[in-house]
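With one protein chain withheld, the remaining protein chains of the complex are depicted in position.
Chain lettering (A and B) follows the sequence in which the chains are written, and residue indices restart at 1 in each chain.
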């Protein structure tokens, strides 16, 4: 307790030093690194909608990688409190079985007036969501606020860091995406989160720039590829736009494959019927699985032999590539 | 007079303080805020072309939102002086009725050698154009020059601020667009202009990057969507490329609707026959008008009741959204 008081009254430079000290101390070493969590389909469930919450087992059975309990857009203004408290209860009681699905929470955006009470309610208890979604990130202030607030509400004995899933869904956010990603990574050194994914909030973005959404999404070409480029430069996941017409499964599959082809790693879904197609579209093809399996096998052999440099199929293999291959295998292990 | 001498000999920091003081003083309070001026079609008229100037009443009758008296690309080098003086005469005599159309002037770009005399001639008289178009903005120096020059030529008793319409039409300009927009907004605090629109100068841009213009404009995809994103991030209008083949009205309509769908708010035109189609393509659809009408009605009711927070159709309404709705209504009022 003393520690936390001191930490947050100290000026910024001291804060950094404290954090660095912490991360070198044995206490911090006890915080395990987060393993790779695929988010091929990301399904929202309004926190106050009991009927939909009761259907979560179906979402889990459909294999949805990520189930997001929502405080934001899916919840009307006068239901915010109800949603927040209901999510707290779900986390506390742990009566819902999320199986292999990740359980996350989307809070309201910075400046909405709900963000602080959302953070305090959702993140102060003993049971935490795996990740938090922060919508409408537009500038560095939004991130600074989040990092400071998270550090003040999360118990310093958190079992592990929380994943941060950022939303880029305004023109300003897109214009600042490089600085936002870089700052998120810097802040994560001193905070209890790891920036893991960027979600492209297509419909809010289109509304913000005054664009009209079409099925081909030509109007979002620039934004979608800019989001992928920034996310990948910082080794984060990139999660693509919603396909609104949930009855058109053929159109959904086409757009999912297009997104995967652009380099997106997953897609938002708004209906349970969309989960299977989306999960499939963002799963690695057979040749990719073989590549990963063999690469990791040879990597481990070289490790055992104590060899440093490592050539695979004619290419020098660096650690990011090993990590990519490991991610593929973790993903496969999850599915089997 | 004393005031102006002091203002502009002061170092930059003092200048800012002066400006802030001014804007808080009762004198400055007398400068009315500019209301929203739609620029769905932007039609150029070479300042020296008497025949075309005489046809301005037809442009007004066609409903062109913005009629731009041109000193730049539409005027040959040896006609620059004639164009400039002719525009000065039009502004002085006020014999031409611009009706509901905005009367603006495009000066020559910074570095052309004509920019200073253009500014002095066009902006020093008692009658000013509503807005000035500044072509080929590439870097912050161009803006700094414009702001300093404007402050030195405009009488400090200007009835209201001048609109600034920037042109992005080179690779360098596009690469610096974020910094240009941000600096324009900063400079406007201390100067007699408000940055209101960005025009994408498609043909100069294509020439600058060595691209070949096609009807589908695939070669300009990136640039057009980058311009919309930057403009909207700074709440400015975005004005799309010219459709060169003025006889092909079907192609014009298609490209206009595409531009509107991308988020552009207007389009440059080069022939009176293009005005109607373009005005129509960038006008708000019926459902948008209803949305704005009802939102403003409820907003005013809440204002009267003294309520702060304000929910409309399930969404919290902030001031930018209220302003958007007001813009729609002003636009409709102009058309009726």
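One rule holds for everything that comes next: a contact is a pair of C-beta atoms (placed from the backbone, for glycine too) under 8 Å apart; a residue touches a chain by one contact, two chains touch by 3 or more.
Please read these numbers as outputs of a predicted model, since none were measured by experiment.
Q: Have a look at A:45, A:230, A:292 or A:331 and name the one touching the chain we're not showing.
A: Here the residue in touch with the unshown chain is A:230.
Q: Looking at B:60, B:117, B:140 or B:171, which residue reaches the missing chain?
A: B:171
Q: For chain A, enumerate the residues touching the unshown chain of the complex.
A: So the residues of chain A touching the missing chain come out as 178, 221-222, 225-226, 228-230, 232-233, 258, 260-263, 265, 309, 311, 314-316.
Q: Considering the whole complex, not just the chains shown, which residues of chain B touch the missing one?
A: Chain B touches the chain not shown through residues 76-78, 112-113, 170-172, 174-175, 206, 208-212, 214, 218-219, 221-223.
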